[in-house]
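Worksheet: the structure to be examined is printed underneath.
The complex appears here without one of its protein chains, the remainder shown in place.
Letters A, B and C name the chains as they come in the text, with residue numbers starting at 1 for each one.
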Amino acid sequence: MRRFILARLAQAVVSIFVLITVLFFMVRLTGDPVERMIPPQVTEEMANELKAAYGLDKPLLVQYGVFLGGLVTGDLGTSLYFRGRTVGELLSLRILPSLELSVFSMMFSLLIALPLGVYAAKYRGRGSDYVARIFSILGGAAPSFLVGLVMLRIFSVQLQWFPTGGREGLLSVVLPTFTLGWFVSAGIMRLTRSSMLESLYGDYVKLARIKGVRESVVIWKHAFKNAALPVITYATVIFAAVIGGAIVTEYVFAWPGVGSLLIRAVIQRDFPVIQGAVILIGTAFVLCNFLADLAYAWINPKIRYTR
Amino acid sequence: MTTTESAPGAPQAEEPRVKVRGAATTIRFPFVSMVVLGLVVLVAVFAPLIAPHDPEVGQLSNKLIPPVWQEGGNSDFLLGTDTLGRDIFTRILYGARVSLMVAILATGLAGVLGTIVGLVAGFYRGWVEIILMRITDMTLALPLMLMAIVLVALLGASLTNVLMVIVILLWPYYARQIRGEALAISEEDFIDLARVAGLSSPRILWRHILPNVMPTIGVLATLQVALIILLEASLSFLGVGIPPPTPAWGLMVADGRDILGRAWWVSIIPGIAIFGVVLAANLLGDWVRDRFDPKLRQL
Amino acid sequence: MNDAKPLLEAEDLHKHFVMTGALGFGGQGVVKAVNGIDLRLWPGETLGVVGESGCGKTTLARLLLLLESPTAGRIFFQGNEVSIDYSREQLVDYRRNVQVVFQDPFSSLSPRMRIRDIIAEPIRSAGEQSAEEANDRVGEVMSQVGLDYGAHADLYPHEFSGGQRQRIAIARALAPNPKVVILDEPVSALDVSIRAQVMNLLADLQERFDLAYLLISHDLSGVAHLSDRVMVMYVGRVIELAGAESLFSTPAHPYTEALLSAVPPAHPDIESQEIILEGEVPSPIDPPGGCTFHPRCPYVMEQCSDVAPEHGELEPGHGVSCHLYPGSGTRSWQQVAVGSQ
Partner (left out) sequence: MLLEVKDLRVQFHTRRGVVKAVDGVSFSLDRGETLGLVGESGSGKSVSCMALMRLVEAPAGRIVGGSVLLDGQELLDLSEREMRQIRGGQISLILQDPLSSLNPGYTVGNQVAEAIRIHQGLRGRALRDSVVEILSQVGIPQAERRLKQYPHQMSGGMRQRVAGAIALSCRPSLLIADEPTTSLDATVQAQYLRLLSELQQEFQFGMIFVTHDLGIVARLCDRVAVMYAGRIVETGSTRQIFNEPAHPYAKALLATLPSLESRKKRLLTVSGQPPLAIDLPPGCSFAPRCPEVMDICTEEFPAEATTGDRHRVLCWLHSPSDEMSLSAR
């Protein structure tokens, strides 16, 4: 087990490192950020000065070393757009809202998707199965920006129940949570349903019934525990959906999170901020995968008991 | 590698193995999906013939005309016009071309690339497999949407770049799945028998493995079409996809974002187009998967 | 039978698999699947190989089919050494002469090929016959196994039942006119009433084409029915080798004795003496030292846990690896019988 954790941890660290490196060189090789940013009327002298100020006149590898060194000390550079504000500063303001939205949506989707998936499998081919499947098929096909806009149009513009954007008070979190949560829960529900179906036909479920176990216990204790394994395995897919969906959802609802910061930075070509945001989101993503692996190993005794 | 001595086996059913079990839920042939997708293809092909207006140029005097069924609507502009006075109906028709082109090209390219990598990795063990699968896993370990946004932003928003980025990010899904399949098929006795019959490895790969992974490739491709349409639309919506004035659906949704209260149709109508196509493609994908390869139901 | 040279010969074959950890690093042990096996297969005979799971009989088959390369040891066909590393041309002759029928009739046939192509594969890859000749040959072997060329050749495997599929697998093995057919549990996946049909077919074909069979099975009655000689394996080694009648009537090794007694009798009136062994077959990853059977052996002696017994002949044609017979044959049959009381 310890070996498993260490190996996965090493894998996660390598992934993050590769992400950072690739990103750095891509940013540099696809064009000098300063040149892309500065207006054409600026003289060469001024441009060079600017480059020197951002350390862009040094050889690429040196820049890379400086960049890595900065990372280690927590220095992600300075924003090109918001002069004088460090990337770290900008990001730190955005982490909490992003986290809030992700956690709310994840909870919302789990609360909806797990029971729905389980009952859809149990009553396969009957009414509740169809309701659940329609819910998930629609959720999987509706782009979150469309859902967001429709929500805004109906509940904020027309009915004025919720604010049209931003993050003020509890009400403002409802629509983004639903938008992101529906999209995510579609995936979880499908997975839960199919893996429940598989485990409901398993011999150990048959044996539980043979023992005279009550049907609800058969389902939740015997079938669900094993069905949860693949769901956790595919947590990767789920987290990818949350993180991808979060960027779009934040943007639609002007939610002050890392995602909307990233989009704004992309539009403004604010490369240090892009770098910082990607490193942050990417690291979070890789870490989530790592945690999902751990959870999987912990639930699955076959891994837990092989040192 | 372990040795697997088969335990004294139970006699298996003499009758052909019955397919019950699992998620083989009876999804009826997705007739509606086929009709919708067929329509979209037709529309895309014949857009210049059907479209009543120019997709990229409009007259400002015609701006924000509501759809024909609303008050102030104009039968000249069935689905209304946008802020620049362009006909939304026309732009939807042309937008279908963009979506389909990206979906088909990206699916095809990613499919071919991923299949080759997957087959090679699954059949030739050793360092080839290790290197290929490390690259695959590394790519898969990145958040799709984030990487797409950043890559397109760095390379510059253009149709070619969107296509390239989608292919780069999606081929590993094929590679991983096909490798798994190839591994499983390599375990089957008929592969050993082919060796005993004297077939060379490339021939076994070509004659025995490839035909048996074809259904999987087909299923993955159908499932990915929907994903790609969604991805392209999201990128365009965020402004890091197809650049204006090309009529991409995602871009059209973004156009109307700030005037949602006044002119809902500018955003919502192209949004519904995306939704409809993705829904149809998803349903078709589900059906194909359940019909041809129930093992894949977790995708 | 013994006048000619052996067709197929194996000399001190070993196959060890290195087990690796779940993530591909850190050796976790060595599975000695096959651990020093000598074997001779004569023209036209059936050599039965019996043993329980993990005894290495399937690995032995894969080695002889050149699907795995041995860790040590050599294989000869008609006196010439063969190896998996030989060039394709050198292997063509071996591939044509040594064919196989596997246990699982479902996994043996590629689901996306027509029966015609499946059966023709071993002929085509040799590349000596025209398409027409190959087709004729397919028709010929199909009728030999009781299939109808006209009705069946263009169908796909899923249209056949298990018994018919096994016939197809046999036809395919026969197609290149082999001298040796390795039968790896050829009937154990079939229903009882179908088994007899296939066993009769195998016996007929052997007689008609003078085939040598290496029959691998855990089903002792089937092996008893078809074999001339029988080899008993336990954890990677041969522990007894004898003519079928001699082996089944007077088993020498305590394991053989127990194995035979474990086979339920054919009739309720047969009073069989059951020898119930303790425990289960040890894992070949970490087999017991000395004689691998000693932890379960009812006659275990001191030296058994330290020294692996040599294979010696009790009488011509009956070999055994057991300390009960030091120098082969000093301890008589009667003594063993007394010991088992």
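By our rule, contacts are C-beta pairs under 8 Å (C-beta built on N, C-alpha and C of every residue); 3 or more make two chains touch, one makes a residue touch a chain.
Note that the coordinates shown come from a computational prediction; the quantities given were computed from them, not determined experimentally.
Chemist: One chain isn't shown here. Among C:180, C:194 or C:291, which residue touches it?
Modeler: Here the residue in touch with the unshown chain is C:194.
Chemist: Thinking of the whole complex, not just what is shown, which of C:8, C:100 or C:277 touches the missing chain?
Modeler: Counting the whole complex, the residue in contact with the absent chain is C:277.
Chemist: Identify the residue among C:64, C:98 or C:226 that touches the chain left out of the display.
Modeler: From the options C:64, C:98 or C:226, the contact with the absent chain belongs to C:226.
Chemist: At which residues does chain C meet the chain that is not included here?
Modeler: Counting over the whole complex, chain C touches the hidden chain at residues 52-53, 161, 163, 191-197, 199-200, 203, 218, 220-222, 224-226, 244-245, 248-249, 258-259, 261-270, 272, 274, 276-277, 280-281.
Chemist: Suppose we count only contacts with the excluded chain; which residues of chain A make the list?
Modeler: Counting over the whole complex, chain A touches the hidden chain at residues 125, 202-204, 206-214, 222, 225-226, 299-302, 305.
The rule we apply is simple: only the chains that are shown with their structure count from here on.
Chemist: Cα centroid separation between chain A and chain B, in whole Å?
Modeler: Here chain A and chain B have centroids separated by 21 Å.
Chemist: Give the residues of chain B touching no fewer than two other chains, as numbers and ranges.
Modeler: Counting only residues that touch two or more other chains, chain B contributes none.
Chemist: Give every residue of chain B touching chain C within the complex, in rising order.
Modeler: 1-9, 11-17, 130, 188-190, 192-200, 203, 208, 211-212, 214
Chemist: Which of the residues in chain A end up touching chain B in this complex?
Modeler: Counting only chain A, the residues touching chain B are 14-15, 18-19, 23, 26-27, 30, 124-125, 129, 137-138, 140-146, 149-150, 152-153, 157, 190-191, 193-195, 197-198, 201, 230, 234, 236, 239-240, 243-245, 247-248, 251-252, 262-263, 266-267, 269, 274, 278, 281-282, 285-286, 289.
Chemist: Could you list, by residue number, the parts of chain B that touch chain A in their complex?
Modeler: Residue positions touching the partner: 20-23, 25-26, 138, 140-146, 149-151, 153-156, 226, 230, 233-234, 237-240, 250, 253, 257, 260-261, 264, 267-268, 271-272, 274-275, 278-279, 282-283, 286, 297-298.
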